[in-house]
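What you see is the complex with one protein chain gone and the rest in place.
Entry: subunit A
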Amino acid sequence: MEPVIEIEKLVKNFGRVRALDGLNLTVAPGEVHGFLGPNGAGKSTTIRVLLGLLRADAGTTRLFGGDPWKDAVDLHRRLAYVPGDVTLWPKLTGGEAIDLLGGLRGGLNATRRGELLERFDLDPTRKGRTYSKGNRQKVALVAALASDVDLLILDEPTSGLDPLMELVFQETVREAVARGATILLSSHILAEVEALCSRVTIIRDGADVQTGTLSELRRLTRSSVVLDADVAPDELSVLDAVHSLTADDSRLRFSVDDGGMGAVLSVLAGRTVRSLTATPPSLEELFVHHYGAAADRSGSDGAGRGAGAETTRKAAHRA
């Protein structure tokens, strides 16, 4: 099946600043695709290119097989968008703003609109300027989710919502998927990503670093092991799969590459093992690993790291 979103080697410059530097992103129909990356990585820029709000400098971008810049209007009939920072018309009520946005899109599902207002506990009679950040986001979410579209582009849509509303949001996204919608979800809330996303793409400094299902990504990182056994540290540290081994009292701590656990276990075979815990990488570790790994790859974060090294050196000097 043709991908809903297909971005290859996308480049976008703002003056001399390169915001996107050869980014790739593919989203298949029906999937909830997590779009992750540290602040300033280029997530919102990518989304704005997809919406035809920004013009790409190089690379190809296809949305439903069309060109997001040239065919913007036709493509937008099939999608709805929720920005991370929603600004409403100060003098329009929330309900009026929802209807205006829905009207521009060619109409809303009135039943679902009412239902969503209730579930998100949103008062549609208040004026735009009196809403809190979370309520402004709810307005945009209701407008987007109440329209019958094939693609929802959500740019950190829940950054102002409380945990209860976060759950409502997750339910409504699942319902949208059940209706056949595809979803591109940019988010920093790892629990949300884990709960909703079938695949994720991690970007850093305007380029994609990793893409795949969460379990695929997990496989690319190391599990951490705490071991209490009759084994000399050297016997394990010679293994290629074992990294950063430390010993304290009777315990050994180290990390093991995915697929390297077998080698560790064969060393331990026949020894006394009092305890062994192996923890797969948590989502946080996964992201820290990828965000950090990308920092190693690109030179741009070098300054920050250099400053860190400087601090260490100074500390050492003082000592």
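Descriptive notes on the structure:
Definition applied: contacts are C-beta pairs under 8 Å (C-beta built on N, C-alpha and C of every residue); 3 or more make two chains touch, one makes a residue touch a chain; residues count from 1.
Simple rule for what comes next: contacts and distances are computed from a predicted model.
UniProt lists the omitted chain of the complex under the protein name "ABC transporter" (options: "Transcriptional regulator", "ABC transporter", "Exodeoxyribonuclease 7 large subunit" or "Sulfide dehydrogenase"). Set against the missing chain, the residues A:V4, A:L20, A:L51 or A:V209 yield one that touches it, A:L51. When you scan A:G40, A:G65, A:G103 or A:G180 for touch with the missing chain, the hit is A:G103.
Residue-wise, the contact with the chain that is not shown comes from A:P83, picked out of A:P83, A:G206 or A:P281. In the full complex, subunit A touches the omitted chain through residues 14-15, 48, 51-55, 71-74, 76-77, 79-81, 83, 85-89, 91, 100-101, 103-106, 129-130, 140, 153.
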